[in-house]
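To keep things clear, I will list the structure first and then write my remarks on it.
Shown here: the complex without one of its protein chains, the others still in place.
All chains are identified by letter, namely A and B, in their written order; residue positions are counted from 1 within each chain.
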Amino acid sequence: MDITLKRKTRKNTVIPGFSLTLGYTMLYLSIIVILPLSMIFFNTLSMSWNDFYETITHPRVIASYKVSFGTALIAGAINVVFGTVIAWVLVRYHFPGKRIIDGLVDLPFALPTAVAGIALTTLYAPNGWIGQFFPFKIAFTPLGIIIALTFIGLPFVVRTVQPVLQNISKEIEEASASLGATQFQTFRKVIFPQLFPAIITGFSLAFARSLGEFGSVVFIAGNMPMETEITPLIIMTKLEQYDYVGATAIATVMLVTSFFLLFLINFIQWFSNRKFNRN
Amino acid sequence: MIAPLKINKETSMSMSHSSTKSYSLQESAITKWTLIIISLLFLLLFLILPLLSIFVMAFEKGWETYIASITEPDALSAIKLTLIVAIIVVPLNAIFGLVAAWAITKFSFKGKNFLITLIDLPFAISPVIAGLIFILLFGAGGYFGEWLLQHNLKIVFALPGIVLATLFVTFPFIVRELIPLMQMQGITEEEASISLGASGLKTFLLVTLPNIKWGLLYGVILCNARAMGEFGAVSVVSGHIRGMTNTMPLHIEILYNEYQFTAAFAVASLMSILAIVTIIIKNLIEWKAKNV
């Protein structure tokens, strides 16, 4: 009796440490992530609906949603195009310096966002190395935010598309060619459909990161209310004015959006795995 | 039966001439180089020039100014604080990563996928919010604020707050590298070790750990880079007290906002070197893992 019970709880494995490791995992996760995060919702619940609604729909806040969403969307789209091209080039071609380029793609992951922020601002400022060649302002406009978010999001697209592209076997393309398809048909009908879930996943990851990004954007944005003020900056400003309640309300909106995105990403991955990779 | 056809040398010569490759299964050279040039231009504008500009700006006023910028007391204390934070945060998250990956990959239990999603959460959350939640908990008006004040303990606007916010932000980095790796390796080796009489800890140290050491190191350097470079979350909880609660990224921000560009880029160049080293180590590990 005793033995069968024990076997059941241990799921028939001889490997020890289940309760210890799972217990520690839950404890640490609760202290560092769950408990602090739940504060947002507790604090929001203590607000009245009217206060909450008014805070999150204040014109300046609404404008910040538009800036954040719009720029993240455009940057994501840019990265989908160029990230896919870069992944393609890195997987399929050989050219001098390829290894260095491949490594460099990770720079936005490794470089502190504040450093990226000041570097991009200096480059794209009206008198900067790149900015001087443009007749219009890039830094301190929404364009600048898009530049920073493109920088931040690039590796997400490249690094999700790259392995998928690598795993598309040469045989598949040969099969397509021997069945009479042109090169363009092979790309459109065979390669692209297999890349598509990865491209969407990469886009979502970059987009989610861009929505919350602060360090690289805050320098280049110019932070003009109603024009180039991103949502995380509004939270920051409210905190500096000790308006914790207002900050929390807006944070709730951002969190719900993030959770939704996370759910969407998992769903896409689950869906594409289910469809093509059974067994 | 058909005998192999014999052709005289002359025709065979002319044939070999005509058989130069006239079609290709790969894209044409024009497509290839167009795509390569587009990629390189894009990377030049978005990655290479920004990286280059940091060093150019840092050395704009010469070597001496550079050295002075990174050795002035506030800069040194920022470097020290950044290192302290990383030294505390990285091992804590490494231990968590190993423990959680063990629980998740060596056993099957209900709600595993949900647990993984929870672990991923900090990836999806704005760093500003990551800072905010600790203010809500430990700040002056927070849940524990009163109690902390009475006991004269400081979390927010002090080292513990910075550590907590950094822990939160870098939470998934190591465990996320370990889970797929350990999943792939399965449990047969551990079972073999246990059946040969080794204890759980011995099994972990002698069997599991050697198999995942590169993955662990990979996670550790990524976690370290983010821990040292975190800006948003730390910015919220630090209070920007010069020489006290300023990490390197915050120090860069202050210098930049005070128009001390050269000094800002000098400190930034240190962090860029860290980033480059991180990328190099990452590639070495990838190369190593592939060639083992």
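Throughout what follows, contacts are C-beta pairs under 8 Å (C-beta built on N, C-alpha and C of every residue); 3 or more make two chains touch, one makes a residue touch a chain.
Here, contacts and distances are computed from a predicted model.
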Hidden subunit of the complex - UniProt protein name among "Cell division protein FtsX", "NADH-quinone oxidoreductase subunit J", "Cytochrome ubiquinol oxidase subunit I" or "Sulfate/molybdate ABC transporter ATP-binding protein": "Sulfate/molybdate ABC transporter ATP-binding protein"
Touching the absent chain when the full complex is considered, from A:181, A:245 or A:268: A:181
Residue, one of A:62, A:100, A:172 or A:226, that touches the chain absent here: A:172
Hidden partner chain, touching residue among A:26, A:143, A:165 or A:190: A:190
Touching residues (missing chain, whole complex) on subunit A: 169, 171-172, 174-182, 185, 189-190, 193-194, 275-279
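FYI, only the chains that are shown with their structure count from here on.
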Between subunit B and subunit A, distance of the C-alpha-averaged centres to the nearest whole Å: 14
For the subunit B and subunit A complex, residues of the former touching the latter: 25-27, 32, 35-36, 38-40, 42-43, 45-51, 53-54, 57, 96, 99-100, 102-104, 106-109, 115, 117-129, 132-137, 139, 141-143, 164, 167-168, 171, 187, 190-191, 194-195, 199-200, 203-204, 222, 225, 228-232, 235-236, 248-250, 252-253, 256, 261, 264-265, 268, 271-272, 274-276, 278-280, 282-283
Complex contacts: residues of subunit A adjacent to subunit B: 10-11, 13-18, 21-22, 24-25, 28-29, 32-37, 39-40, 43, 82, 85-86, 88-90, 92-93, 95, 99, 101-120, 122-123, 129-130, 147, 150-151, 154, 173-174, 177, 183, 208-209, 211-215, 219, 231-232, 235-236, 239, 242, 244, 247-248, 251, 254-255, 258-259, 261-262, 266
